[in-house]
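Sending over a structure as structure tokens; questions will come in a sec.
A single protein chain has been omitted from the complex, and every remaining protein chain is retained in its original position.
Order as written gives the chain letters A, B, C and D; numbering starts at 1 within each chain.
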Amino acid sequence: MNRFWSIVRRDLRLALRQGMDSLMAVMFFVIAVVLFPLGVGPEPNILARIAAGVIWVAALLASMLSLERLFETDFEDGSLELLLLMPLPLEAVVMAKVTAHWLTTGLPLIVAAPLLAVLMNMDGDGFSVLVLALILGTPSLSLVGAVGAALILGSGRGGMLLSLLVLPLFIPVLIFGVSAVDAAISGFPVRAQLLILGAFLLAALPLCPWTSAAALRQALE
Amino acid sequence: MNRFWSIVRRDLRLALRQGMDSLMAVMFFVIAVVLFPLGVGPEPNILARIAAGVIWVAALLASMLSLERLFETDFEDGSLELLLLMPLPLEAVVMAKVTAHWLTTGLPLIVAAPLLAVLMNMDGDGFSVLVLALILGTPSLSLVGAVGAALILGSGRGGMLLSLLVLPLFIPVLIFGVSAVDAAISGFPVRAQLLILGAFLLAALPLCPWTSAAALRQALE
Amino acid sequence: MALFSGDDLLCIRGERVVFAALHFAVDAGGALLLTGANGSGKSSLLRLMAGLLAPANGRIAWDGEDTGEDPERHKARMHYVGHLDPIKPVLTVAENLRFWAVLKTGNGAAAGGALEAFGIAHLAGVPGRYLSAGQKRRLNLARLETSPAALWLLDEPTAGLDAEAVAGLRNAIARQRSVGGMVVLSTHAEMALDGAEVLDLGDFSAATQMTPAAEETP
Amino acid sequence: MALFSGDDLLCIRGERVVFAALHFAVDAGGALLLTGANGSGKSSLLRLMAGLLAPANGRIAWDGEDTGEDPERHKARMHYVGHLDPIKPVLTVAENLRFWAVLKTGNGAAAGGALEAFGIAHLAGVPGRYLSAGQKRRLNLARLETSPAALWLLDEPTAGLDAEAVAGLRNAIARQRSVGGMVVLSTHAEMALDGAEVLDLGDFSAATQMTPAAEETP
Partner (left out) sequence: MIQKFANPARFIRLSQALLPWMAGLTLAFAAVGLYLGLVVAPADYQQGESVRIMYIHVPAAWMALFCYTAMAIAAAVGLIWKHPLADLAAKSTAPIGAAFTFLALFTGAMWGKPMWGTWWVWDARLTSMLVLFFLYLGYIALVNAFDNPARGIKASSILVLVGFVNVPIIKFSVEWWNTLHQPASVLKIGGPSIHPSMLWPLLLMALAFTTYYLWVLLLRLRGEIIANKIRVLRLRRVHGQA
């Protein structure tokens, strides 16, 4: 456990020292959402209608982009092969890095979301469910994305390739995330959607670190 | 000129040999657009209403992402500092790399755009203007993006930082690009918007390579 | 019987046989020097020994037991120094070293003395990005001193080091061997280590040997 | 008067003075060997000479004229080999070399012979990704033979090379000097070059000199 937390602490420290790394995902999130009123036009009812969808899509893209470097810098400077040779399971290393990643990007995203909901004119009833759904959904995005980040290591392609691999897998989270918010706005119950998001998370929690570790071992051959 | 084309040829060859590098930007473009119906819902009239905006925003994001590696691999393996030491102006090197980049990503994007317009249920009157606006707009995106790509070199941040620098600069292209399409659909003249897009391009053509070159010199200090 | 040994090893990289039918054996307190021309497979052999690569054929054993069987134990008794220096530019020298020490041993107490041993104690507070090529190498080598390990695997450890640092490394290796540790290292420079066995990878290159495995890989 | 010279050079990197009040001079056919401990500033000096870094003080001159005044001309008369090997994994060895030759001279005719000189002619059709560390270095050095240049700047050119390749490099340097070319190189290994001047960077390190710049940088 000591080893696990020392990796989490290191990654947090790296994120904080490297200027505004953690802020950057949020800023991308904000800018991507703000592009829509500019592209689509300012009519409030249209914006309100598409608000939940746009916020979730932007969250997907922001997670995806920030995941790109999850293992890459460690791979390039030889840290990753050394981590593999340390006396703790590679799955734990992956879990530690995903934890740090979520703390530095997922969490700020959740904090910023209500603000963007206001910008997009979203109905007030959706706010709390939006935040809840993001709390359940973003860790799944980080976990699934970690698999993609491990698979592309060494290809030298980065974001482009990652998006192709990972975005289709994000679709269920997107759909249930949006539908929870839409249901809340229309006054329907949201329990089912939130439960499904939670179930995704529970399934991803053991499966994804295991798959990522397998992919990392491949990459270091 | 011989030197200029030899860089263009090399970059094209790299893109083609590296599997489907040039196709990847298009694929991201397509997937990003497809996420919107999934997020916003399938009603055809809503989709048609936001189609031009969504397509342009996705084109912005796709250019931005593909620009991330414009100089990076050359920076990392020492090619860039050697290019700086070759007997041709660094501005010409930048122009050559931007040309190759646009041929491998901007062009395929333009070809794919009408297809996405169909998926998004866009009114048929907008198609030809969408393509025209993209032809004028995407080279500007590549040029402006090159400045951002040069600025982020060595920061180890990649896409995240680039998007912050570059997306705000893309906004004028977005606004006039969308408004040209919207005008065409509503039956208004589109000359003014297209002229403005052309003017951006003419301004970016000398300014951006010069600025990028300055940024590259900084990065290599 | 030798403590650390490899039997009939076959290494395939990039769809090509790098070396075949290679044997090695190191005893407690022993040293093995890997030599050979560029591309002969020194780095590849060290990665096999570390468990980063799996041999296409043959086995690597510790005390008679296959190292692949209990990789966690093999990891715990080994220090590996590769071509790359795993140093974060934004962490200070001391923080960089401490991180690896904690991961290896569970606590990072010994980090200070290790910097001393490689002459970079005065850089302890300097961020990694300000280090020159040789200073990075020294910091990477300092990991060796943070915790005892029975086996050291060093890939061209002297690359980029100045004479003083090479002497420091030679001392460290002598200390390691005097307490019964083993050292395997690759080098192009002449490195006089008393009683070290030399393994020339050129002797096992596939040029001289045609194995069936090479023909069957699709 | 020396053909290539530096006067009273001050180099600041990472907000720290690396060396100060450094002078150097190389004549036609001459060689300058940069030595010094890790971090003493060998690479930094070579980058200054190439024009990749600007000196914080002092000037570098060619035939009495400041090299910064006409950088294009300075670039045309120089070959620089840095720490990194600019080799694309998907291009073949021949394509990699030809690209740089075309950029340097406008056409790439001489590429074949250059591979010969560094013993990698048989690798001409191999993609860069299959090369080992030393093979990459040889390919990088082969650029030197694709076109004549009055000045060679080599940063630890022997790193990772085996004995045969080092001999090839020494020959190339001798040829270059025999036609009146100059060579500046940094190295940790002993490299016997007849009549080479040695510049020990340790003599100019800021440890012995306290400049105001060092104190004022925050």
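Just so we're on the same page, a residue touches a chain if its C-beta (ideal position, glycine included) is under 8 Å from a C-beta of that chain, and two chains touch if they have at least 3 such contacts.
Just so we're clear, the structure is a prediction, and the values are computed from it rather than from any experiment.
Asker: Which is it among B:119, B:135 or B:205 that touches the chain not included here?
Answerer: B:119
Asker: Return the single residue from B:44, B:189 or B:206 that touches the missing chain.
Answerer: Of the candidates B:44, B:189 or B:206, B:44 is in touch with the missing chain.
Asker: Touching the missing chain, which residues of chain B?
Answerer: 18-20, 23-24, 27, 30-31, 34, 37-38, 41-44, 47, 118-119, 121
Asker: Tell me where the left-out chain touches chain A, residue by residue.
Answerer: Within chain A, the residues touching the omitted chain are 147, 151-152, 154-155, 157, 161, 164-165, 167-169, 171-172, 175-176, 178-179, 182, 200, 207, 211, 214-215, 218-219, 221.
Asker: In terms of residues, what is the contact footprint of the unshown chain on chain C?
Answerer: Residue positions of chain C that touch the missing chain: 14-17, 39, 205-207, 214, 216-218.
Here is the rule we go by: only the chains that are shown with their structure count from here on.
Asker: Taking touch as defined above, what minimum step count separates chain B and chain D?
Answerer: 1
Asker: Measuring between mean CA coordinates, which chain is farthest from chain A?
Answerer: D
Asker: What is the distance, in whole Å, between the centres of chain B and chain C, each centre taken as the mean of its C-alpha atoms?
Answerer: The separation of the two C-alpha centroids amounts to 46 Å.
Asker: Among the residues of chain A, which are close enough to touch at least two other chains?
Answerer: If we look for residues of chain A contacting two or more partner chains, we find 18.
Asker: Would you please write down the residue numbers of chain C that are in contact with two or more other chains?
Answerer: Those would be 83.
Asker: Report the topology of the inter-chain touch graph, choosing from line, ring, star, complete and other.
Answerer: ring
Asker: What are the touching chain pairs in this one?
Answerer: A-B, A-C, B-D, C-D
Asker: Show which residues of chain C lie in contact with chain A when the two form their complex.
Answerer: 50-54, 72, 75-76, 78, 80, 82-88, 90-91, 95, 99-100, 102-104, 106-107
Asker: If we count contacts the way the header does, which residues on chain A are in touch with chain C in the complex?
Answerer: 2-3, 6-7, 10, 13-14, 17-18, 74, 76-79, 81-89, 220-221
Asker: In the complex of these two chains, what residues of chain D are touching chain C?
Answerer: Going through chain D, the ones touching chain C are 13-14, 16, 36-40, 43, 83, 129-135, 137-138, 156, 159-165, 188-189.
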